[in-house]
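With one protein chain withheld, the remaining protein chains of the complex are depicted in position.
Every chain is named by a letter (A, B and C) in the order it is written, and numbering of its residues begins at 1.
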Amino acid sequence: MSSNRTEFDLTDRATFSHWTTITLRYCDQDPMGHVNNCAITAFIEASRTSFIYGLVEQADMKGLEFVLASITIDFRRELLHPGEVDVGVRVIGVGNKSFSTGYGIFFKGECVVTARCVSVFFDMETRVGIAPPQSVREYLRAEMVRS
Amino acid sequence: MSSNRTEFDLTDRATFSHWTTITLRYCDQDPMGHVNNCAITAFIEASRTSFIYGLVEQADMKGLEFVLASITIDFRRELLHPGEVDVGVRVIGVGNKSFSTGYGIFFKGECVVTARCVSVFFDMETRVGIAPPQSVREYLRAEMVRS
Amino acid sequence: MSSNRTEFDLTDRATFSHWTTITLRYCDQDPMGHVNNCAITAFIEASRTSFIYGLVEQADMKGLEFVLASITIDFRRELLHPGEVDVGVRVIGVGNKSFSTGYGIFFKGECVVTARCVSVFFDMETRVGIAPPQSVREYLRAEMVRS
Partner (left out) sequence: MSSNRTEFDLTDRATFSHWTTITLRYCDQDPMGHVNNCAITAFIEASRTSFIYGLVEQADMKGLEFVLASITIDFRRELLHPGEVDVGVRVIGVGNKSFSTGYGIFFKGECVVTARCVSVFFDMETRVGIAPPQSVREYLRAEMVRS
């Protein structure tokens, strides 16, 4: 993983250029009366898959698949139904067989959640991680430094 | 339940005046490659709770709670991620301790799902169904005949 | 659909011979403090898919796929986390391109939910409903009358 991962302020909307809006659902809530962490994981996934589909279109990644290798989520504020959240995402690191994405979830102007994911390039037949073409890593590195 | 329940064409957008937009999420999908029926149940609930919150505001229903007594869902077409759905809802029947709501879920101009729910007025302390004030039933009957 | 659908008492454990045990999860609950209806839909699906996988093994159904055409669920009692539920399932009707299954969900000795589903035989390529071989319908009819 790149060592510049920590330079991105995921609580700042300006960090992100790819956005996904997600409407909250009643059953996202749990008995604590707030949006449950499992639902928040689904918001991050919705953002990640939307972003990666876009990358696949733009870069020469057709046929590549990705699986989630790890995720870290920081729950910064309670998120209360109803309403909608905006999820920002960007590339924050590029490795050999994997790349990292960073997320900020915003609700009514405030950052409520930040997260980091590592996604691994994946061969659907052998079901193991693989190194993508060098051009793909270069594309992702260019995405990472893009402001 | 009212015997006029069947007069509403739930596949017709004109049947509905209350609408909820719901964004599809990647994990709404199952291995069949389409949006799973459990997710669709969540869309109906999102519409139902939004609609009922509105009724509670407009009618004198504060303090009343509702639980779902039954649901029937007809899956008319496959629903494919990504995108968003519009869920229409209206009152289709009013009983003594309960009322019925009808739903149409629309995706890219087509009705993909229709559904009917029976909700029961509920006492949170005793956790049993109760009859609401007569004024509430009258309000719901007026809603039912409203075009 | 068969007209004998209504003869099955889905609140009686003796109606069922195929059972699936499902452990409740914290996030199955909603702000009402009980298990949410969307989670219950997932329990029914877990039972249905387990049952149908068994049928596929026993009957000559390999290569057939099924999609859910409709579902009706009656919520008879509140279901409270934690614990586990037993879901019973059986064939309750056989049509030309579809068949019906009935469900009883039991928690601590009581029936809390009953449900009925119509599943349609499905061609994954054309993504439309198809009639299965006659032998499959005969197998399902034999299942339906099996005590």
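As a working rule, a contact is a pair of C-beta atoms (placed from the backbone, for glycine too) under 8 Å apart; a residue touches a chain by one contact, two chains touch by 3 or more.
Since we're looking at a predicted model, the values are computed, not measured.
**Q** Kindly state which of the options A:D9, A:D60 or A:E78 is in contact with the chain not pictured.
**A** A:E78
**Q** For the chain left out of this view, which of C:I22, C:L55 or C:I92 touches it?
**A** C:I22
**Q** Name every residue on chain A in touch with the hidden partner chain.
**A** Considering the whole complex, chain A reaches the absent chain at 32, 36-39, 41-42, 45, 65, 67-75, 78, 127.
**Q** Tell me where the left-out chain touches chain C, residue by residue.
**A** Against the left-out chain, chain C lists 20-23, 25-27, 42-43, 45-46, 48-50, 53, 82, 84.
**Q** In the whole complex, what residues of chain B lie against the chain that is missing from view?
**A** 26-27, 29-31, 33, 36, 38
By definition in this document, only the chains that are shown with their structure count from here on.
**Q** Tell me, please, which chain's centre (mean of its C-alpha atoms) is farthest from the centre of chain B?
**A** A
**Q** Based only on mean CA positions, could you tell me how far chain B sits from chain C in angstrom?
**A** Taking the average C-alpha coordinate of chain B and of chain C, the gap between them is 23 Å.
**Q** Once you find the CA centre of chain A and the CA centre of chain C, what distance in Å lies between them?
**A** 36
**Q** Among all residues of chain A, which ones touch two or more of the remaining chains?
**A** Where chain A meets two or more other chains at a single residue, that happens at 26-27.
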